[in-house]
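Here it is, the structure, as structure tokens.
Yeah, one chain of the complex is gone here, protein chain that is, but the others are all in their spots.
To keep things simple, chains are lettered A and B as they appear, and every chain counts its residues starting from 1.
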Amino acid sequence: MSHHKLEVRALNYMYPDGHEAIRNISFSIRHGESVGIIGANGAGKSTLLMLLMGVVFPSHGEVLIGDVQITKKTLPIIRQRLGMVFQDPDDQLFMTTVYDDVAFGPRNYKLSETEVESRVIHALEMVGIAHLEDRAPFKLSGGEKRAAAIASVLSMQPDVLLMDEPTSALDPKSRRRVMGLLRSFEHTKIITSHDMDMVFEICKRIIVIKDGEIAADGNTIEILANPELLEKCGLEVPLSLQNCPVCGTKKGD
Amino acid sequence: MKGLEFKFHPSWVYYFVGELIKMHMADALISPAVGGTMWAVTAGVTAYSIRKIQNDMDDKKIPLMGVMGAFVFAAQMINFSIPGTGSSGHLAGGMLLAILLGPYAGFLTMASILFVQALFFADGGLIAYGANVFNMGFFSCFIAYPLIYKVLTRKGITSKKIFAASMCSAIIGLQMGAFSVVLETLLSGKTELPFGTFVLFMQPIHLAIGVIEGLVTSAVVTYVWKARPEIIEKAANGEALGNISMRKVLSGLAIAVIIVGGALSWFTSTSPDGLEWSMAKTTGKTELEASYRIHNIFSDIQSKTAFLPDYSFKANENEEETMNAEEEAWPAVSVGTSVSGLIGGTMTLALAAFTGFNISMMKRRKKRENVCE
Partner (left out) sequence: MDNFTNILYNMRLLEDLARKDTFIHRIHPLVKFLTTFFYLIVVVSFGKYEIGGLLPLIFYPMLVFLFAELPVKPILKRILFVMPFIMGVGILNPLFDHQIVDFGGIALSRGWITFFSIFIKCGLTVTAGLLLMATTVMERLAAALRILRIPRLFVLQLLLTYRYISVLMEEVARTIRAYSLRAPEHKGIHRSVWGSLTGQLLLRTFDRAQRIYRAMCLRGFTGEYNSWENVPIKFSDLIYLIGWFLFFITVRIYNIPMLIGSFLTGVIK
């Protein structure tokens, strides 16, 4: 049995109009790792996530989840192991109550209602919104919606969590809460984000994407403290690592 | 005789016109017979549409129908300002739904929009729901779309064709819908508005509305076609004309007409006056003459088919009350009974108020007790 939870080999993806979105990407992720995928807009982060979820299929190369290659046939199994949280929670909360949204996944697995209920309660408690189970989604704040969207994926008990910009558009407190949640999860985590500081705190490993290729893949501290590399890729050093805005002294290591 | 004369206030015209513009029928203006028949017809069309969609099952259609329903609901609020006049028009969306989703999905989406409107806003009643879905969904999706829009765009899509097809189908679809509103209202017998006047108001107004609908639909479809032609092409191909054979449509319509016509003429016996009265008005015959004969026939049928005994039909027939006898369930006009009626009515309302007051007092007391504990 492989140690690698997720393996990407020589992945290529081309849009119908000929634009090559992903060019020869390879990496592997171990069980329990938390990986941040960063890059400028249009670099290919979202497309990469789509390929990892099997939403689109590569023109060349393969994606393996725990030794199972993603093909049309293996999709149902794959999707049980991966959970994806979208950027816009409104796209993910499509039922009329939080409970029903979180129950949607388990119900599709044809579990008994009692089993469904225990999974829903557990997932809601994990994200700390058990008191909102009967709330309608339009009545939730941004942070609560985000938490509900995460819960709706957790209830399927995936091994790997894929998250697209989990802290975007959140107020500071909600952002802190989401970050706390992410830190507490033991799943393998793959997170795309523009929030350099969040990625710095949560992820041990960073993959930098530039123009569809991997520009860097390694330790968080090494990559995020490298201003030249980040500038080249259209990014910036996290604010927490930049010079002090008041007195200008460089931050210590 | 002292008369209670109420002046007619001109602001009421606003409401009247407003009602004419909205095609939603309210429960109070529909009879159970008409409502029930239209429910049956709509249920049939809905079941058929669902089966058709399930067969070429594209799961993707479900969220699309859902969100498009929400979109049309919201888009109906948009004020499209009409050049030249100071007023604005609105989109009903029937044709747009048919063009973008196909007739079956479009019909179902229209049905759910109307369902939400009926339940949450009383825009259209529940009994009248079947009629409303039929008036606002059937004609655009199953008549105007296949017979006009598809035919005009059969040989390829261009902006000119989109314009012509949208205009014609929107106008004709709305004309048919408006006319069926007139028929259903009159056959329900709750209005005194004569057929001629009703039609004279309804059709031209909905002609204007149809023009706006056509223009907006055409503009939107053209935009979408230019920006993302695959959406329009896919919609057009997905529902090839072959799937909806004209023969099926026409025979379906014929069956609907027969059912509706048959049931309604059967039940029209319970309210002969509405139709006759407007007949009299438009044909100029004296009311007594025309209606007396017809009334006899109808009252025979009625006494044999009345499905609920009507207590108040115990009218005493006088000569001068032949006029009244032709009306359904007009209580006898003697002083005695009308006084009883007044007293009884007042007592009922008083009883209701008394009961209500007591219950709310009891509840308030209970709440206070709970709080103090």
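The rule is simple: a contact is a pair of C-beta atoms (placed from the backbone, for glycine too) under 8 Å apart; a residue touches a chain by one contact, two chains touch by 3 or more.
Everything numeric in this text was worked out from a predicted model, so none of it was measured.
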> In the full complex, which of B:64, B:151, B:176 or B:208 touches the chain missing from this view?
Replying inline: B:64
> Which residue from A:58, A:137 or A:238 sits in contact with the chain not drawn here?
Replying inline: A:137
>> Suppose we count only contacts with the excluded chain; which residues of chain B make the list?
In response: 1-4, 6, 8, 12, 15-16, 18-20, 22, 26-32, 35, 46-47, 50, 53-54, 57, 59-60, 62-71, 73-75, 77-83, 86, 88, 91, 100, 108-109, 111-113, 115-116, 118-122, 125-127, 185, 189-194, 198, 215-216, 218-220, 222-224, 227-228, 231, 270-271, 274, 308-312, 323-324, 327-331, 333, 335-349, 352, 355-356, 359-360, 363
>> I need the residue numbers on chain A that touch the omitted chain, in ascending order.
In response: 53, 55, 76, 79-80, 82-84, 86, 88, 90-92, 94-97, 100, 103-105, 107-109, 113, 116, 134, 136-139, 152-153, 156
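The working rule: only the chains that are shown with their structure count from here on.
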> Just how far, in Å, is the C-alpha centre of chain B from the one of chain A?
Replying inline: 50
